[in-house]
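All protein chains of the complex are present and in place, except for one that has been dropped.
We call the chains A and B, going by the order they appear; numbering starts again at 1 in every chain.
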Amino acid sequence: MIIISTFRYYILRRLILSFIVLFGITIITFTLTRVIPTDPAALWVGPHARKEQVELARETLGLNKPLYIQYFIYMNDLLHGNLGISIRTHRPVIEDMLTFLPASLELIISGMMLGIIFGIPLGVFSALKKDSHIDHFNRIASIGFASMPSFWLGMILQLIFFKHLGILPAGGRISPNVAIFSPINRITGFYTIDCLLSGNWTALFDVLSHMLLPALTLAAYPMALATRMIRATMIETLEEDYIRTARAFGIPDRIINYFYALKNAIPPFITILALSFAYSLTETFLIEYVFDWPGLGRYASLAIISVDYPAIMGITLFIAFIYLFLNLIVDVIIAYLDPRIRLR
Amino acid sequence: MKKSLIKIINPKEFFKGPRVREFEYTFYVIRKNSLSMLGLFGLTLLFIIALIAPYIAPYPEDALGVTHPEKVFLPPSLEHPFGTDDLGRDIFSRVLYGTRIELTIGLIVIFLSLIIGLPLGVISGYFGGFIGEFIMRITDMFLSFPPLLLALAISVSLGPSLTNAMIAIAIAWWPWYSRLAYEQTISIREKQFIEAAKAAGISEFRILFYHILPNCLTPLIVQASMDLGSVILTAASLSFLGLGAQPPQPEWGLMCNIGRIYFLTSWWIATFPGLAIVVTVLILNLLGDGLRDVLDPRSRRFWRR
Partner (left out) sequence: MESLLEIRNLKVEYHTYEGVISALDIEYLKLQKREILSLVGESGCGKSTLALSILKILPPNGIIKNGNIIFDGLDLVKMNEEQMKKIRGKRISIVFQDPRASFNPVFTIGEQITRVLITHKNLSKKESLQEVENLFKMVGLPDPKRIINSYPHELSTGMCQRALIAMALSCKPDLLIADEPTSALDVSIQAQIIELLRDLKNKIETSILYITHDLAVAAQLTERIAVMYAGNIVEIGNVEDIYDNPLHPYTYGLLKSIPKANTAKLETISGEVPDLFNPPSGCRFHPRCPYAIEVCKKQKPMLMNITENHSVSCFLYSEKNE
């Protein structure tokens, strides 16, 4: 009999499950592409096509074959990285996505970082000063921020900082004059990093000022989430017996609060990262749309508005995959960090 | 005023049984938790507004499609507290009517999700085996999409309309309840009183219905109350992208979308509907939080977006 450690067994199980779920995702997205009310062939050819052209399109797209063969073709295409051609841009969807991905990632990462860097200390502080005025204020503020629609928050920020104060740009990623006179060397696709790498300080300042408002908008929910989760975890941990024992042995409060208690907050921290990232992936649709940020989100929103099915399905699939992968990594990390699972 | 309201509905006055202490304590905790009281109060207010909207709206016809081209883009004033939009409609009236739409969306979607998710979760948890695994794998598949994304994709496929949006969101939301019900059922079915019931020969259906189901309800109610706010946000987001409510419906997300075009010149068109969303979702989140504190204080459930 083979004895494998609980941890490896856990990873194996998760991998197999994820694989199955992966297939399920493809089935779901495939079903969605075939459930649409309008004829994909007609859509492909356009509204002014003749009947024969629609028929031709149907044959080329393989839509007259039985469903399971269509699925097979679909999977085959997927495995070759072919997600179809966008109706709107007439380019391969995968190409479009990869072009716009860095801009979105840049925004998502900065938004998340902003939110979490402010949210965690606030949560710890709130927990330590439980039921004080500042704690109540924090709680209401974080519920408030989590209740705001991101598109609305973005618009309000634009109103305040662009229209009334005039200190920040309303949209876009870079000002036109900076793009012309201090163009950025495209090394990574991340404007901030590229500017730093090439020492382009004018562009850096411009890029950062463009990024500030959308990142703030994106940061609202992660910050609220981080505050609440950290606060709840800290409070729960601080009520445990082992904290009381540590106090009974005269261990300094500083160590109890920031070392003993906080270490228990690492799994929730990972969860916060994952939830924030998942939130950001889709909420970026709205935020990029409002701020005209040339990223995957705006591409998706435009695809939705122009009913560009291949693009929409491609993006859905892509994001679902990322989300699945992310959840897998998070579960593995949490299992690794919990000595109760790791060492047995 | 709040306190006297509570006295009226305090069941202590009406029931004198052993359950009295439990009710007393529950109401006591609800009262103590002033945030959730605020939520409860706010929700009642919202319901009342939704009910009497036709009577308090100064221009009810504006919410139903009538336009006034001569009154376009009027800033907020005494006559039009929230101003008028690009078609001259009174935004205040439209926001009031919008309450009806939002609350309906929230309740219907949650209801649908529960109807689908709860039975599936309980069945797969109780019977286990192949069926259980199968249902749970399907649940996992749906869970692997962020809710907004799935709702968007389904909405696109079904076509833009409010009904389709509600269906789409329900399809994206049911897996959470299924998973919750499954976990609860698993933990309950191991408990002794189920064995005792089986030993006493009670039929499986009765066990499921009278013993397991009620015990599943608590975390589901907690999650549902916390989800109400998220569902409304999702619906508003869908409408903002043109997928949910269609003109001339006075849905708040749709109004924000319209207002966006004119935002820098006529800020009131998008600001007030958005504010209505914030307030509503805030109230629902407070209520959800409060309910969670009362019913399941050890849980760490959060709003999902």
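Definition applied: contacts are C-beta pairs under 8 Å (C-beta built on N, C-alpha and C of every residue); 3 or more make two chains touch, one makes a residue touch a chain.
Please read all numbers here as calculations on a predicted model, not as lab measurements.
Asker: Among A:M112, A:I143, A:I184 or A:A246, single out the residue that touches the unshown chain.
Answerer: Of these options, the touching residue for the absent chain is A:A246.
Asker: Considering the complete complex, identify which of A:I69, A:L197 or A:I255 is in touch with the unshown chain.
Answerer: Here the residue in touch with the unshown chain is A:I255.
Asker: If the hidden chain were put back, which residues of chain A would touch it?
Answerer: Contacting residues on chain A, toward the hidden partner: 240-252, 255, 260, 263-264, 337-340, 343-344.
We adopt the following convention: only the chains that are shown with their structure count from here on.
Asker: Can you give the whole-Å distance between the Cα centres of chain A and chain B?
Answerer: Here the centre of chain B sits 24 Å away from the centre of chain A.
Asker: Which stretch or stretches of chain B touch chain A in the complex?
Answerer: 35, 137-138, 140-142, 144-146, 148-150, 152-154, 156-159, 229, 233, 236-237, 240-243, 253, 256, 260, 263-264, 267, 270-271, 274-275, 277-279, 281-282, 285-286, 289, 298, 300, 302-303, 305
Asker: Inside the complex, what are the residues of chain A that reach chain B?
Answerer: 17, 20-21, 24-25, 27-29, 32-33, 35-37, 139-140, 143-144, 146-152, 155-156, 158-159, 162-163, 170, 221, 225, 228-229, 232-233, 236, 268, 275, 278-279, 281-283, 285-286, 289-290, 301, 304-305, 307, 309, 312-313, 316, 319-320, 323-324, 327
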